[in-house]
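See below for the structure under consideration.
Missing here: one protein chain of the complex. Every other protein chain is in place.
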Amino acid sequence: METYNFKEIMNKPERLAPGHRMCAGCGGTVAVRGVLRALHEGDKAVVGNATGCLEVSSFMYPYTAYEDSYIHNAFENAGATLSGVETAYRVLKKKGKVKEDYKFITFGGDGGTYDIGFQSLSGAMERGHDMVYVCYDNGAYMNTGTQRSSATPQFADTTTTPAGKASNGKVQIRKDLAAIMAEHHIPYVGQTTFTNNFKDLHTKAEKAIYTPGAAFLNILAPCPRGWGYEPSDLMDICKAAVDTCYWPLYEVVDGKWILSYEPKAKLPIEDFLRSQRRFRHLFKPENEELIAAFQKEVDRRWEELQIKCNR
Amino acid sequence: MISERINENSPWQDITEGNKIFEAATSREFCTGEWRTSTPVWNQEKCKQCLLCTPVCPDSSIPVNDQKRKDFDYDHCKGCGICAKVCPFGAITMKEGK
Partner (left out) sequence: MAVRERLSGNEAVAYAIKQINPDVMPAFPITPSTEIPQYVANYIANGEIDTEFIPVESEHSSMSATVGASAAGARALTATSSCGLALMWEELYVAASNRLPIVLALVNRALSGPININADHSDSMGARDSGWIQIYAESNQEAYDNFLQAFPIAEHKDVMLPVMICQDGFITSHGVENILLVEDNLVKEFVGERDPKHYLLNPNETLAVGPYAVSYYYMETKRGQREAMINARKVILEVAERFQAMTGRQYGFFESYRLEDADYAVVIIGSAAGTCKAAIEQIRNTTGKKVGLLKIRVFRPFPEEEIAAALAHVKAVAILDRSEMFSATGGPLGAEVRAALYQAKGKAETVNYLYGLGGRDITVEDFCQVYANLEKIAETQQITDMYEYIGLRRR
């Protein structure tokens, strides 16, 4: 692994070109840039992509935003598609038809990863293809207009779980996909988001890419439109997600759970919820117990994670 | 320029087989800077070249050379303002309009 020298890393050539059509302030492309930056200079890569905001915005015919070869196939099959590409690489290399070294990285939103592409992802990971599946998790189907996914947090107001007189938003708690991927016993799983100097995301992406075998990265990638916050607040939102332990940073390396960061003072969950329109209804006086329930779930998961990381 | 070869007026014979594009990063030709409703302004005097603004840009619009950031790529910057918010030195301010 490269030592993390922030300025040197920022000096690397850009692998996601501008001119894509993602919204102003989108967390998705910040995630993509961050992951692709972890590729070592000179290494070739094939980038995959599930259908979603990222795909329809970053490869609108005839404009591709990628410096590397890229394949989008459909919504639910980014795992299987890249497993085909990776297998082709191995056999063509064996037959001497491809000489260069390639890395394989595919991106999917939480809809394409937690939900419709879950089986394809699970299959690709279980088969152990030498690839990285990156979920840029913005907690809903944003491409179609903020419908709930299994990554959507409880109580979030989405267009299919609207908050109203008889509804407090999404009923169910969110699926813990990184943990499910860890239970596939693949060599590397990382959960991260954007931190001040991007070291956490960078080192996890680098490990994921350069660890032989299947790897999974889950990146919280806020969506200003879907969550309802000022686009310029991206980094504050991410910081609050981490410091409230809503989104803990951790990795699972060869089965060993490792906490990447422990906030000195764990902040109350309101600090994460307050600036987002999707949780606005929770701040009505009569909904105090909903925030308490949210806090309880965050605490429960945080404790569970600490136990996993300490054993 | 790919937009000269393939565009909204291209006859079907000019559309690439299977819609494949055999070039990298053709999106650079598409100017998303048009979308801006507010614009970041870089104050070179105040800038300490810490580069904290560069990874947070969703639009790869803060070019870095020799470990130093250059002025914004206004052809593509969409004016989200994340960079201005993270700058510890007040070296980026947002102004209304393009």
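Chains: A and B, in written order; residue numbering restarts at 1 for each.
Here, contacts are C-beta pairs under 8 Å (C-beta built on N, C-alpha and C of every residue); 3 or more make two chains touch, one makes a residue touch a chain.
Nothing here was measured: the structure is a model prediction, and the numbers come from that model.
**Student:** Could you tell which one of A:A88, A:V171 or A:I307 touches the chain left off the display?
**Tutor:** Within the whole complex, the residue contacting the unshown chain is A:A88.
**Student:** Quick one: say which of A:E14, A:E76 or A:D157 touches the chain that got left out.
**Tutor:** If we include the chain that is not displayed, A:E76 is the one touching it.
**Student:** Decide which residue listed in A:V56, A:L259, A:A293 or A:C309 touches the omitted chain of the complex.
**Tutor:** Residue touching the chain left out of view: A:V56.
**Student:** Going by the touch rule given at the top, which residues of chain B touch the chain that is not shown?
**Tutor:** These residues of chain B touch the chain that is not shown: 8, 10-13, 15, 17-24.
**Student:** Counting contacts across the full complex, list the positions on chain A that touch the omitted chain.
**Tutor:** 44, 46, 48-49, 55-56, 59-62, 64, 66-74, 76-77, 79-85, 87-92, 94-95, 97-100, 102, 119-120, 122-123, 126-127
Throughout what follows, only the chains that are shown with their structure count from here on.
**Student:** Quick one: which bits of chain A touch chain B in the complex? Just the residue numbers, please.
**Tutor:** So the residues of chain A touching chain B come out as 6-8, 10-11, 14, 16-30, 33-34, 37, 58-68, 194, 196-198, 224, 230-236.
**Student:** Taking the complex as given, what residues does chain B use to touch chain A?
**Tutor:** 2-3, 6, 16, 19, 21, 23-32, 35-36, 51-52, 54-61, 63-67, 73, 75-76, 78-82, 84-86, 94
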